[in-house]
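Note that this complex is displayed minus one protein chain, with the remaining chains in position.
As written, the chains take the letters A and B, and residue 1 is the first residue of each chain.
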Amino acid sequence: MSEKYIPKSKFAQWFDSRLPLLSLSHHLKEYPTPKNLNYWWTFGGILTFCLITQIVTGVILGMHYVAHTDHAFESIEHIMRDVNYGWLMRYVHANGASMFFLAVYIHIFRGLFYGSYKAPREVIWIIGVIIYLLMMATAFMGYVLPWGQMSFWGATVITNLFSAIPLVGESITTWLWGGYSVDNPTLTRFYALHYLLPFLIFGLIILHIWALHVPGNNNPTGIDVKKNTNETMPFHPYMVMKDITALLVFIIIFFWFVFFAPNALGHPDNYIEANPLVTPTHIVPEWYLLPFYAILRAIPSKLGGVIFMFAAIFVLVLLPWLDTSKVRSSVFRPIYRKFFWVLVGTVILLGYLGAKPPEGIYLVLSRIATAYYFIHFLVLLPLLGRYEKTDPLPISISDPVLNKPGFVDKFKKAAAQYEGDNVGSFK
Amino acid sequence: MSKELKPKRRDFLFTATYTIGAVGLAAAIWPLIDQMNPDSSVKALSTTEVDVSNMEIGKTITVLWRGKPIFIRRRTKEEIAEAASVDLKDLKDPEKDSDRAKNPEWLVMVGVCTHLGCVPLGNKGEYNAWFCPCHGSHYDTSGRIRKGPAPTNLEIPKYEFVDNNTIKIG
Partner (left out) sequence: MRGIMLVLLNRLIITIFISIFSISSFAEEMNTNYLKTKWSFKGVFGTFDRASLQRGYQVYQEVCAGCHSVQHLSYRNLSEKGGPEFSVEEAKAIAAQFEVEDGPNSDGEMFMRPGRLSDKFVKPYPNVEASTAANGGAYPPDMSVLAKARAGGADYIYSLLLGYEEAPEGFELDEGVYYNKYMPGNKIKMSAPLMDGIVEYADGTEATTAQMSKDVTAFLVWAAEPHLEAQHRMGFKAIIYLFVLLTLVYMSKQKVWSRFGSKEEPEEETFDRAERVVTKYEGEDPKTFK
């Protein structure tokens, strides 16, 4: 595996020495993965599937969509009614966005749980955070395109965030809009950018995987595996088969939404054409942006809210240095493990609060949850790194297998025998 | 040993998996292709009605049908006679004038050169009828190809006279 790959045929050698595509594909196939990766590790592959699905259906929708305020809503209805399988393309694309975020959240929390962001994987993690930011930007702009009421008012509210910036805020929003409100110039530029960003994401995913292939995968124990031993298995066919298994389960859930509840994750108001004169009673972003929306509204100052909202994402960039614990996986971190689940609960609570009106108990709760979110990263993690007593680590990923009752004794006995035969080979 | 036996069962399972997977993939790709075919709103736009009550003999009008120009010409006696007198053997794409124009006075055809899709000019060319400027195809007074690279005669669309003054195309 580690020795240099040489293609079999003469032509393949000629080609590969000029463009090493075959070597690349060989590397991808033989890439050693820890054999103890569980199903939470399949979400990387699932996310690749999501991106490709979004790009393919998106390019197709782009063939029929009209980016003009007078025609956008109508062209969506045209796609839904007239275009052959247009309804399928649109529902796959719209629900695909939600599924993409569902998968990315699982992927992120998997990384948080197993400490995948720690050295030597900081760069992978940071590229991941950038991808996540771009995904949010792409999804937000995509939601504007149908030009429904939520599109229009969501765009208005989010672009107005930038007006919080001192001095230049007003000019920046005007620049973003290309006018004095969200209007046709805004729609056309959002369309162009919505088309562009996924390809940037695609490029970053290549970097993300490249950066991953340098140190190799983390694994549930967080212990470094020895490559080219029986602790690793080639990516193909082992991980490929496991990834496809998980992907099919994912697609079943995905398709259940597409065919039987295609609008369950959307907001009914977006089937009302945009009207700049009437604001819906209750503006909410798509579910996957709700936690950040809750943080935004929890802060009683315009600029402060915007700063905290972006800080909530930026803090993830600093995570590899905030978490000072030498132990990666929370399997061996009993206290961190508890806080991890509190964090999951907090983020879900924030998501729930983001969908509620910002008043009364909801506002109080979202302030507490926001405070806790930051405390987790900025206070708890550094402290835990210092004071947490972690469980003893096995030396290799294979050891836990030996740790069944009686096994250690058995091996002690075997070792004693071994020692008798070869004195000095031990220790 | 048992290891020897395993591959056969595996092979069957793998073949079945691959086959079923490939079938699904093909079924998933079809909508991606079919979406580019004309949609139901395009297919529904099938007819255009043209009022020809004001047309004098020797005049041509051009109307739009399915995004293409349609030539409607009220032919002169000479043109009709000339079109009818041609020997079918001289034609690249033999067709009788009487088959092309049900009512000899009215010639209705798609104004798109059968070579590469340009719009031919009227009253031009060697037959003083239609001439395509793109690659030099000459059509006669019945819209039949006589000279040049075009392979077939100008196409006759489906049309009918709703009454004496109105032609319905499509």
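Note that in this section a contact is a pair of C-beta atoms (placed from the backbone, for glycine too) under 8 Å apart; a residue touches a chain by one contact, two chains touch by 3 or more.
A quick note: this is a predicted structure, and the numbers were derived from the prediction, not measured.
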item: Full-complex contact with the absent chain, from A:14, A:175, A:199 or A:259; value: A:259
item: Residue of A:5, A:202 or A:271 in touch with the missing chain, whole complex considered; value: A:271
item: Contact with the hidden chain (one of A:9, A:171, A:228 or A:245); value: A:245
item: Contacts of chain A with the absent chain, listed as residue ranges; value: 35, 38, 74, 77, 80-81, 87-88, 91, 113, 220-221, 230, 233, 237-238, 241-242, 244-245, 248-249, 251-252, 255-256, 258-260, 262-263, 268-269, 271-273, 281, 287, 331-332, 341, 344-345, 348, 351-352, 355-356, 391-392, 394-396, 398-400, 402-403, 405, 407-409, 411-412, 414-415, 418, 426-427
item: Chain B, residues in touch with the chain not shown (by the definition above); value: 3, 6, 9-10, 13-14, 16-17, 20-21, 24, 40-41, 44-47, 51, 61
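Note that only the chains that are shown with their structure count from here on.
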item: Chain A and chain B: spacing of chain centres that average the CA atoms, whole Å; value: 51
item: Touch list for chain B against partner chain A, complex; value: 31-32, 34-37, 39-42
item: List of chain A residues in touch with chain B within their complex; value: 56, 60, 63-64, 78, 81-86, 88-89
